[in-house]
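The complex appears here without one of its protein chains, the remainder shown in place.
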Amino acid sequence: MSSAVPAPPDQPSYLGAETTVASWLGTRDHKRIALLYLFTITGFFVLGAVAAALMRWQLAVPSADLVTSDTYNRLFTLHGVVMVWFFLIPSIPTVLGNFLLPLMIGARDVAFPKLNLASWYIFVVGGLLALYAIVVGGVDTGWTFYTPYSSTYANGHVMVMAAGIFVAGFSSIATGLNFIVTVHKLRAPGMRWFRLPLFVWAIYATSVIMVLATPVLAITLLLMGLERVCGIGIFDPRIGGDPLLFQHLFWFYSHPAVYIMILPAMGVMSEIITCFARKRIFGYPVMAFSILSIAGLGFLVWGHHMFVSSQSVYAGVVFSFLSFLVSVPSAIKVFNWIGTLYRGSITLATPLLYALGFLALFTIGGLTGLFLATLAVDVHLHDTYFVIAHFHYIMVGGGVMAYIGGIHYWWPKISGRMYPERWAAFAAVTIFVGFNLTFFPQFLLGYLGMPRRYQIYPAEFHTLNVVSSLGAVVLAVGYLLPLFYLPRSFFRGPLAGPNPWKATGLEWQTPSPPPPENFGETPVVTGPPYDYPPL
Amino acid sequence: MPESAATFRRLYTTFGALIGLLVVTAAVSSLPSGWWSTPLSLLIATAKAALIFTIFMRLRDQPALVRIFALVGFFWLAIMLTLAAADYFTRFWPA
Partner (left out) sequence: MSAPAAPLPEAYADARQRDVANHLGMWAFLATEILFFGGLFLAYFIYRSTYPAAFAAGSRTLNFWRGTFNTAVLLGSSLSMALGDAYIKQGRRRALQVCLATTAVLGAVFLAVKASEYHEMYAKHLLPGRGFEAGAAPGLQLFVLLYFTMTGLHAFHMLVGLGLMAWLLRQNRRGRFTPARHAPIEMFGLYWHFVDCVWVFLYPLLYLIPR
């Protein structure tokens, strides 16, 4: 990447237009709001990672007493709550989605800019409530808050934590609502639905899930909280209630929530792969329909979290079948990404390294999901480390890799400068190696019978746990590197120019960083996306 | 959309229909009940809601996209009710 100095800009970018703190905290600019979110969720990521580090440290020895069992319970709850609601669910939508969505469709901003800023403040309030719950002692129910433990017996700060998640949910809804209306109403002339970049399709589908699923989480937490406060509630078996009703309501949200976490990652993948293979995406319409199918089918499978909960076996069979169905569009996407790379003109830049890592790890995660969707097999694997490995392969091996890859890919657009390629490539490989060392042994541990959420274990599982904990050290190094070189490059990296990757897409047709109003004049779209010249 | 006397007339008529449906549903509830009682009262409630949606909330004048947004929530609620019922109604089956 050259460090050529471009001609002096005739207008300031969104970064330089105003520089007071007030101008940042009161901004309506989607690009600044994206950075506000970036800053906030990075903080939560570090917190969740520290909890994970303590857990892996404890688990390095079979009967360690680094922390008490009660503390360990609070650690894995903290890790789950923070990573799911305060890092992963916001990550790509609020950072990359906020920054890129208006740019990609040729708009000046989102549909409701003030609501966008409000969504960040709401998120911060929710986050502060969760932080307070953690600081005053935490919660030991697990991020799933199952009743009757959470509503009747738990002795942690369940109410405050639930309140923090409840509030953060409104931020999610506001963001999703904003994006949906933006995509419907603010596309530039000529930007028909089937000319949209797949990242936009992905953000749109994610937003639909956010809007339709999150309210159910809200009512679920409210009902659990009421039962806790009033000492009686609709999940209470003593009055004929069913604790399983909580699980139905909880998972009706939380399963689609995992698609909130992976669909944007899939959108990022399509952008990166097309650029670094210099090729049109293979099967664009099928890719778009797969995104919609995943979003829709994702609402029909929640019972696969409840196979051994005393849910009816017949319902289990139905949910198992539907869970198999939902894997099909995901698999189609993987095949199409490979089809895009095939005979492409490949550049192994860092974003593509992350994308290749995603392909490998998401595939493993997805295939192991089929094991878990198989009712009879899940009876043995439920609540073991197999489940943990499965979802970490998808959410971390897939979601986080795509998020970091996307940050690198669009870093020149966001900051106007390039990150250091060699450090970045090294970090990407370190993360990939560290991730596999950490989580692959966990498949084996789960298969061998090690339960999840246990802080001690039989000695026969020692070796695999040691490998996993050492892998976590490597993974941590990999994650720490961008935390150093990215901020450094923000201020001191070589200038990038409007389109350092020579990619297609409207976001690359404007300066880096973009001016506050995005485009000098509204672009007019006349062709399909990923319009790379034939090779 | 310029408002005319017809608009106001329509609003009053709709209100009359709503009250009429309320009277019907209240009266029916005092009759001896049967398998049809609950479906009927839900049907009447749906009719009331449809009137409120189309006339008071002006859905009849809105573009198709707005109407889709209005109805999608009910569709998703139906998914929730149906699949959850699949558990509860088959737990002790066959009895």
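To keep things simple, chains are lettered A and B as they appear, and every chain counts its residues starting from 1.
The rule is simple: a residue touches a chain if its C-beta (ideal position, glycine included) is under 8 Å from a C-beta of that chain, and two chains touch if they have at least 3 such contacts.
None of the values given here were measured: they were computed from a predicted structure.
Residue A:V216 is the one among A:L15, A:A52 or A:V216 that touches the chain not shown. Touching the missing chain, out of A:M159, A:L226, A:I332 or A:L370, is residue A:L226.
Even with one chain removed from view, subunit A keeps its contact list with that chain: residues 102, 107-113, 115, 173, 176-178, 180-181, 184-186, 211-216, 218-220, 223, 226, 230-234, 239-242, 245, 248-249, 517.
One chain is missing from the display, and on subunit B it is touched by residues 1-3, 7-8, 11-12, 14-15, 18-19, 22, 25-26, 29, 33-34, 37-38, 41-42, 44-45, 48-49, 52-53, 55-57, 62-63, 65-66, 69-70, 72-74, 76-77, 80-81, 84-85, 88-89.
Following the convention adopted for this analysis, only the chains that are shown with their structure count from here on.
As a whole-number value, the distance joining the C-alpha centres of subunit A and subunit B reads 38 Å. Chain contact summary for the complex, subunit A toward subunit B: residues 184, 212, 216, 244, 248, 252, 299-300, 302-303, 306, 311-315, 318-319.
Taken together, the subunit B residues at the contact with subunit A in this complex read 65, 72-73, 76, 79-80, 83-84, 86-88, 90-91, 93.
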